[in-house]
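Below: the structure, in structure tokens.
Note that one protein chain is taken out, while the other chains of the complex remain in position.
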Amino acid sequence: MFGQGLLKGLSVTGRRMLGKTECDMYPYRKRVLPPKSRIFLSMRATPDGKALCNACLTCQQGCPDNVIRIEQDPEDRKRAVSFRVNSGRCTFCGICEENCPRHALTFTQDFERATFDKGTLTYALIADGTATGACVIVERTEPEHPASAEGGEDVG
Amino acid sequence: MTVDLEAVAAAHSGRVDREGLDPAIVVPRETWRQLAQALSEAGVWFSDLTCVDRGETVEVVAQVCASASEQITLKTVLPNRDLTVDSLWPVWPGMDWLEREAYDMFGVSFVGHPDLTRILMFDGFEGYPLRKSFLLETEEKAS
Partner (left out) sequence: MIEDHPRVGRLQKDAVTESIVLNMGPQHPSMHGVFHMQLELSGETILAARPVIGYLHRGIEKLAEHRTYAQCMVLVDRLDYISQYCNEWAYCRAIERLARIEVPERAEWLRTMYAELVRVTSHLMWFGSVGLDLGGWTPVIYAFIPRERIFDFFEATTGSRLMPNYLRFGGVKEDVDPAEMEALHAYLAKDLIDALDEFDGLVTGNEIFLSRQRGLAPMTVDQAHAWGVTGPMLRACGSTRDLRIDTPYGVYDRLDWESCTDTRGDALARYSVRMREMRESAKMALQCIERMPAGEVRTKVARVLRPPEGEVYVRHESTRGELGFHIVSDGSPKPYRFRVRSPAFMNVSSLPHLCAGAKISEFFAIFGGIDNVMAEIDR
């Protein structure tokens, strides 16, 4: 009978109309993202402002989009003077975090970083040798896992 | 269905290259369309056509399938000063856009193609982007 399919479709929408809503009430209720979500590139640092980064440049050289700029201390090459992230270019691929031998880089799930000013998309994780407020505070200075020395050389 | 590669290659004054991962038939460009015609009549269908810029020469590479799992590469080598080759459009009409893309990206002219115009780049674009001589902006600055 013509119209049977239409009626069936109407019954589906009718049932949905009475059922529960599938909505994120976003500004009123913030969603909790899973800990693996790659949202905001951050760095682990101790409460006294010491970042775990040892300026090995692995992240800067492995980044596909030149997001990371590290300035090494000329006297102590294992110390970063500044660590800047241009998040406007970032594609959130996670290669930097994966390759970091000291597990210093990490992603937080803070997604409310929209801005009206393009200039503020570049932020520092280390400035003048100390970790900035954008870092994640951890108690331990040593990495939780021993550095994974995977085979291979850095990008030429 | 299997195709006797050696016989097909010999009939079109080409040779079979078995050094790579898939067998390849390399023919001079004069017999490029005849090769495709002969394969098409044997029930071979096409998968892809593209070019590889080797500096002095440009290789035109077509991937065809003799059976669902048997894959053959067809190759012809064009000198840089004269990038023309017969179009495979009369053999496989689906080559239309693939050849337009190869023309757009490498500047290879396919003789007999009904509508050889740029497809991905805009009309009036100068140069052929996938040639090695086409530099990116960052490379231009560096050199």
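Quick notes on this one:
Order of writing sets the labels: A and B. Residues in every chain begin at 1.
Following the convention adopted for this analysis, contacts are C-beta pairs under 8 Å (C-beta built on N, C-alpha and C of every residue); 3 or more make two chains touch, one makes a residue touch a chain.
Worth saying up front: this structure is predicted, and the values here are computed from it rather than measured.
Within the full complex, the residue among A:S37, A:T115 or A:T130 touching the omitted chain is A:S37.
Only one residue in the set B:P28, B:P79, B:G112 or B:P129 touches the chain that does not appear here, and it is B:P129. Of the residues in subunit A, those that touch the hidden partner chain are 2-6, 8-9, 11-13, 16, 22, 33-34, 36-38, 62, 64-65, 91-95, 98-99, 107, 150-156.
As for the chain not pictured, it touches subunit B at residues 20-22, 45-48, 50, 52-53, 61, 63, 68-69, 71, 73, 92-98, 105, 118-122, 129-130, 134, 136.
The definition used in the following text is that only the chains that are shown with their structure count from here on.
Distance from the subunit A centre to the subunit B centre is 43 Å, each centre being the mean of its Cα atoms.
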